[in-house]
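The other protein chains are all here in position, but one chain of the complex has been omitted.
Let's look at chain A:
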Amino acid sequence: MATSLKCFLRAGKNVVSVLRPRGFHSSAPAAVQVTVRDALNQAMDEELERDERVYLLGEEVAQYDGAYKVSRGLWKKYGDKRIVDTPISEMGFTGIAVGSAMAGLRPICEFMTFNFSMQAIDQVINSAAKTYYMSAGLQTVPIVFRGPNGSSAGVAAQHSQCFAAWYAHCPGLKVVSPWNAEDARGLLKAAIRDDNPVVFLENELMYGVAFEMSEESQSKDFTIPIGKAKIERQGNHVTLVSHSRCVGHCLDAAAVLAKEGIECEVINLRSIRPMDVESIETSVMKTNHLVTVEGGWPQFGVGSEICAKIMEGPAFNYLDAPVTRVTGVDIPMPYAKILEDNSVPQIKDIIFSIKKTLNV
């Protein structure tokens, strides 16, 4: 008896399964819970494996496993050549990344946050975005600029700016802003495979959030087309359009309002440039009301652009009320928690704006 028990114990892991009562064989669920961080990590891992021209560079991406651990494990697997730690030289290393893309590689250039991309913005716009046009098609720049964008928690003014509007202003760039794990995975793979410069705006507060991912979305070739939005929730009374973290807030607001009989249609933009205006128009022509929600500042922002586009298109005649924008407060981000909380759109702000728009 003692010997046989020892044998079992030596078998290690198998012990537990042996001692478990015999029951049904349960297969792993097709859908799994994956955090946004892991989705990004897996996407990069798979693309690095698929194409040896792909490489990652940025501050702390290699030996530190990434400032936010998004590139965890990649340096160990791929080594110094493919995962490159840079000195703190944004303008320099961004230029180097763009140059390497011009000469045949497919770099992923990480900004620790997009706030630091301002140091390098000339390389993103003038060297990357405009080159294919200036060269009349002679010179491509297949590069992805990625990193956390927008507000975080308690990091104050210089570390909390949203750059969606700034980058989306420029022709020659594609700008995407994923919300959940599926968005992160599919859009990052699409961005890496795209032969053009793509600005990939992540969100630090979303990194640790887990989402269910379908079996289809876990396939190695799963990509999401850049330029198509997704309807996350169907509704008839009002259209909510958002991107990144605010999509979650919109869904929360929709859940609250559903109890009051107000059904919101929530659109997850996924891409800021090119923007899927058609999806918004189709929805507005059904609901007759539109509320845009973003974390960035109001002036010259994503919501402003949506307003302008709706006015110019067929959906304008279907509006029963002017478009409403819910945005971050038009101030540099304060530090104190109470102030910070009141600087970004909260669920109650979204609900308030919806009710105002619906006049209820």
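Just so we're on the same page, contacts are C-beta pairs under 8 Å (C-beta built on N, C-alpha and C of every residue); 3 or more make two chains touch, one makes a residue touch a chain; residues count from 1.
Just so we're on the same page, contacts and distances are computed from a predicted model.
With the options "Transmembrane channel-like protein", "Tubulin epsilon chain", "Pyruvate dehydrogenase E1 component subunit alpha" or "Small ribosomal subunit protein mS31" in hand, the undepicted chain maps to the protein name "Pyruvate dehydrogenase E1 component subunit alpha" (source: UniProt). Contact with the undisplayed chain is limited, among A:V98, A:V144 or A:I350, to A:V98.
Taking the complete complex into account, A:Q123 is the one of A:S71, A:Q123, A:S279 or A:S353 that touches the chain left out.
Looking at chain A, the residues touching the absent chain are 55, 81, 84, 86-87, 89, 91-105, 122-123, 126-127, 132-140, 142, 171-172, 174, 195-196, 274, 312-313.
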